[in-house]
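Once you've had a glance at the structure underneath, I'll fire off some questions.
A single protein chain has been omitted; all remaining protein chains appear in their positions.
Moving on, here comes chain A:
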């Protein structure tokens, strides 16, 4: 790779060089951060639609009371697979894809530090998901015990081994991706790109990568214990053999809560790039933003049991985890306030990335508010495992993580492809998404407060009206994503409008100094860093 980089000083020369590759060599054997980033993003989009189709089945069955479409067991398979596919297949690979594409360009590197490992970490994923999704077509069906896989229920499933091995593969992929990102950020920065001059997105990924390395092995351990409990007669989680079903929950959520932040910290980074660009004003409190991300990452390790308030924890533990959880509101609040302060006194325009970023700030905050309410243990005894929780985590994951990914796509796709997307259709996509996602998820707060449990295929008629509204929102939100697909296809293959190198008037940072599309190896020669050209380096705090 280093040799190739040394030879490819000139883009056009270089592109000719790569035309010799056939399709297989270009995509399957690629060691290029942009190609692998593209693979991750395409894979993520595919999984987004597969996971979304499961959600459509769920919302269709819940459209009205009574069982009309599927058997309860299949419904449980859908809720389980929807979560697994969306978390491990859509959101996480999308962030890895964005990191792959942007981190080398943002820090002034030619490529990722470990390009072959990069290839491997991507190509594991299709196999992991083939293994997991195949269970839906096998005798006994797919996993139906929820994505949290709580034993003893999860051990009743015939697909435990498939799912455990699939999760092992995903974990290996994530750990390798994380190692690569850390190695790139720590070793491949251009001279003068100090850590505290890096874009917030790069910072957010550096911290996220450490979270991944810390917790993916924990998940692997937990699911391995499930496997040996089921097939090798161990009794880690079997009370009859001296084990403890709650032990699994502790271990799982020690992974699971940092995992939640793995899915949102890179989103914070993306929003922190987009808002300054379209406000034409440097981000407010750069160091506070970085410090807030680090604080949230630290706190994520000491709040896991707030997912378990109803398991009968001792009073002292409930109080500790409640206080620690509430503390997260402080750095999260700082981030939201800083985004608003970045807008204040700016000169704003509202292109599609900015629209998604603004809706992120509002809707993610609503998810944060319900998160604060959930932290209050006595109130959580009512909210826990109801639709209030479903509404909460879909606000932070759909209008949080996924909106940030969409914002990032609109923000960077002109740079990736060299073409502008259709602003009109981007806005059509945005307005449809933001309206229907609220029709979809806001009524679920009311359902939860009224006492509707989550993960049920049918419900009392008192819950009928809000479920129908939610389902209508769900179908239309799902359909709106076809517009997203259309905008991307148009931009990649049909758009006639060339993107400039800068793309956005207010864009700052090294990635915008490259051509659109950028050369195969981003910075063959380390760029000279001029502070006023950086997104954040000239900031005096």
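Definition applied: a residue touches a chain if its C-beta (ideal position, glycine included) is under 8 Å from a C-beta of that chain, and two chains touch if they have at least 3 such contacts; residues count from 1.
Methods note: contacts and distances are computed from a predicted model.
The unshown chain of the complex is recorded in UniProt as "Cytochrome c oxidase subunit 2", chosen from "ABC transporter permease subunit", "PadR family transcriptional regulator", "Cytochrome c oxidase subunit 2" or "Phosphoribosylformylglycinamidine synthase subunit PurS". Interface note: of A:29, A:130 or A:362, the residue touching the hidden chain in the full complex is A:362. Touch with the chain omitted from the figure is made, among A:126, A:451, A:478 or A:517, by A:451.
Touching the chain that is not shown, out of A:160, A:386, A:480 or A:524: A:386 (per the contact rule at the top). Within the entire complex, the positions of chain A that touch the omitted partner chain are 65-73, 76, 144-146, 150, 152-153, 156, 239-240, 243-246, 279-286, 288, 310-312, 315, 318-319, 322-323, 326-327, 329-330, 333-334, 336-337, 340-350, 358, 361-362, 365-366, 369-370, 372-373, 376-379, 381-382, 384-386, 446, 449-466, 506, 539-541.
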